[in-house]
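Got a structure here, written out as structure tokens. Questions coming.
With one protein chain removed, the remaining protein chains of the complex are shown where they sit.
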Amino acid sequence: MAITEQAPASAKRHAPRLARTSSRIAGHGRSRKSVTLTVLMSLMLIYALLPLFWLFVNSTKTQGDLFSTFGLWFGGHFALWDNIRDTFTYNHGIFVRWLGNTLLYVVVGAGGATLLATLAGYGLAKYDFPGKRGVFAVVLGAVAVPGTALAVPTFLLFSKLGLTNTPWAVIIPSLVSPFGLYLIWVYAQDAIPKELLEASRMDGAGELRTFFTVSLRLLSPGVVTVLLFTVVATWNNYFLPLVMLSQPSLYPLTVGLNQWNAQSHTVGGQAIYNLVITGSLLTVVPIVIAFVFMQRYWRSGLTAGSVKQ
Amino acid sequence: MSVSMDALPGSSRRSRQHRRRWTGWGFIAPFMVVFAFALVVPVGYAIYLSLFRTQLIGGNSFVGLSNYHQAIEDAKFWASLGRVALFLVVQVPIMLILALAAALALDSARLHWAPLYRLSIFLPYAVPAVVASLMWGFMYGNQFGLVASINNALGTHLPDPFSKGLVLTAIGNIVTWEFVGYNMLIFYSALRTIPNDLYESAETDGAGAFRVIRSIKLPSLRPAILIATIFSIIGSFQLFNEPNILKPLSPNTIATYFTPNMYAYNLSFAGQEYNYSATIAIIMGILTVIIAYAVQLWGTRKEA
Partner (left out) sequence: MKTPHRMRTLPKRTTALAAAGVALAATLAACSSGGSSSSSGGATGNASDIAAALQKSSTITVWAWAPQTKDIVAAFEKQYPKVKVNLVNAGTGTDEYTKLQNAIKAGSGAPDVAQIEYYALPQFALGGSLANLSNLGMDSLKSDYSGAVWGSVDINGQLVALPQDTGPMALFYNKSIFDKYGLTVPTTWDEYVADAKKLHAADPKEYLTNDTGDPGFVTSMIWDAGGQPYKVSGTQNVSINLQDAGSKKFTAAWNQLIQGGLLSPISSWSDQWYQGLANGSIASLVTGAWMPGDLESGVAAGSGDWRVAPMPTWQSGGAPATAENGGSADAVLKQSKNALAAAGFLQYMNQGAGASIFANEGGFPSVNSVLNSASFLNDAPAYFGGQKINQVLSDAAKSVIPGWSYLPFQVYANSIFADTAGQAYANKSDLDAALKAWQTSSAQYGNQQGFKVTSN
């Protein structure tokens, strides 16, 4: 789907306070466990994990075993380490370069997007100003225009400004996260009591200082959630860099991997499917780890942020 | 995406100090500057482009709305639109119902090892669409891929996932795989916020689990379902990455105009019909807004 970043927000009126949510777990958890339900959910779990298992299994295979052995079990020769080494060293370590580029695009793009969305969402939630409603309509309306199809106008525009084939061509568009803005906006309305802001102003703090010293801390679960979703969006970004970049040394992992895959279509090109698969595994692993470790933070942000309206 | 128009704060109209009137702009200005540059100007440029026609022979000329006229009579455009519409009415409900069922199961507290399921089913969301498509593309191979392996091992005759009748289903499966856990998590988060007293009163009434689902959980989920539906509609209309990456594996069943987005892409990148491509983009944007708005109207009316 072209939308890599969807609103992590669901709307619900008359939201309860968080405290209540947690208190109900105890009362509600008395029910007995159901085997049928567990079995049914296991089917979904298998559906979700089987392709990832396939990815892992096939990363352990040599190019030859890849096609000649059963897809869902290990081949004769456990070649994972060889494959990983080859992935990192093939073509003078271009994969490392792509990994570095991806990190750059994620840190600057997702970090910047989160910052801009947080500032803007907070501004919309806590201030009245002229043109506010127009801002809302335009920002959310623009999401509906297919990004893929806007690629050419964006490309022509950027190339007139000399931005194509530079990291900026990838970073600038990913700085915009309308959903991040929406989430923070909704979240900020309830997370930051008006009295607190008034008190801070009484103390003579400026607006910006109030934001950084008082508000940001209260917003942090929402901010982490937005960060998570923008990280996923920029890490998985494919189309935009594909169009904007022609220099392989600027590619992120997604574009690079697809180029490796397409390389077998080249006269004189090497078919390196084992490296495509291992590279895919290596692309997925960091973000999965990030998911698992940040779970505690983004879940609370999602739960809390999903409800305010 | 007007879904949350009533989230508009600013109910307080009481006059504030004049100096603070523009402070809000200070906070949103950085976002708006980038937004205007990266989205609004390209959209405007696309509209501008859509009013011209550039030929390989003959150059550039202003043609008014003739590109729009051409699109309305373009069978390929309608074919692509029909395909994503079909995709939308089949794949989106399946995905959302699966996600909803999973979320209810997670929330029921009757599941063993619930956190394991929650995280595992969500994981595919972390897999880039490119990687997901490459991976499923390998698995779909019915000569030597996983489908072939399974046929050989079990003696089955699974049909070719890339055949004419199945290719849309095969792509729908990839999209479902990618997003079912994501939608599940949204529903689950919304379920977690249902106030406890509602459950308590249901318990006093002696309501069973299914009754609780029907009369408490589902109504409370309605806004979340509405939002998930609208985003899935947008996603379906913008379907691109998966079919585009799978195309080399099955060129005859994934046409250059398989989806409107692919059509627009191929028009501009293969055919150099930048103007007509921009026209398709604008039409799709307008259609998406209209449909998303209609779904919202429908959703809120039912609520009332």
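For reference, chains read A and B in written order, and residue numbers begin at 1 within each chain.
Convention: a residue touches a chain if its C-beta (ideal position, glycine included) is under 8 Å from a C-beta of that chain, and two chains touch if they have at least 3 such contacts.
Keep in mind that what you see is a predicted model, and the values were worked out from it rather than measured.
Contact with the chain that does not appear here is found for just one residue of A:V39, A:V96 or A:A137, A:A137.
Residue-wise, the contact with the chain that is not shown comes from B:T253, picked out of B:T23, B:T176, B:T253 or B:T279. The set of subunit B residues touching the chain not shown comprises 2-6, 8, 40-41, 43-45, 47-49, 55-58, 138, 141, 143-145, 160, 164, 223, 226, 248-253, 255-257, 266, 269-274, 293, 296-297, 299-300, 303-304.
Residues of subunit A that touch the chain left out of the display are 11, 13, 64, 66-68, 133-134, 137-138, 141, 152-153, 155-157, 159-160, 162, 164-165, 243, 246-248, 259, 262-271, 273, 309.
Criterion: only the chains that are shown with their structure count from here on.
Between the CA-based centres of subunit A and subunit B the separation comes to 15 Å, rounded to the whole angstrom. For subunit A in complex with subunit B, the touching residues are 1-4, 6-13, 15-16, 20-21, 23-25, 27-34, 37-38, 40-41, 44-45, 47-49, 51-52, 54-55, 58, 67, 70-72, 116-117, 119-120, 122-133, 135-154, 156-157, 172-173, 175-176, 178, 181-182, 185-186, 189, 207-208, 211, 232, 235-236, 238-239, 253-255, 257-258, 261-262, 265, 273, 276-277, 280, 283-284, 287-288, 290-292, 295, 299, 302-303, 306-307, 309.
Of all residues in subunit B, those touching subunit A in their complex are 1-10, 12-13, 16, 20-28, 30-32, 34-35, 37-43, 45-46, 49, 98, 102, 105-106, 108-113, 116-117, 119-132, 134-136, 138-139, 144-146, 149-150, 153, 175, 177-182, 185-187, 189-190, 192-196, 199-200, 209, 220-221, 223-224, 226-228, 231, 234-242, 245, 248, 260-261, 264-265, 268-269, 274, 277-278, 280-282, 284-285, 288-289, 292.
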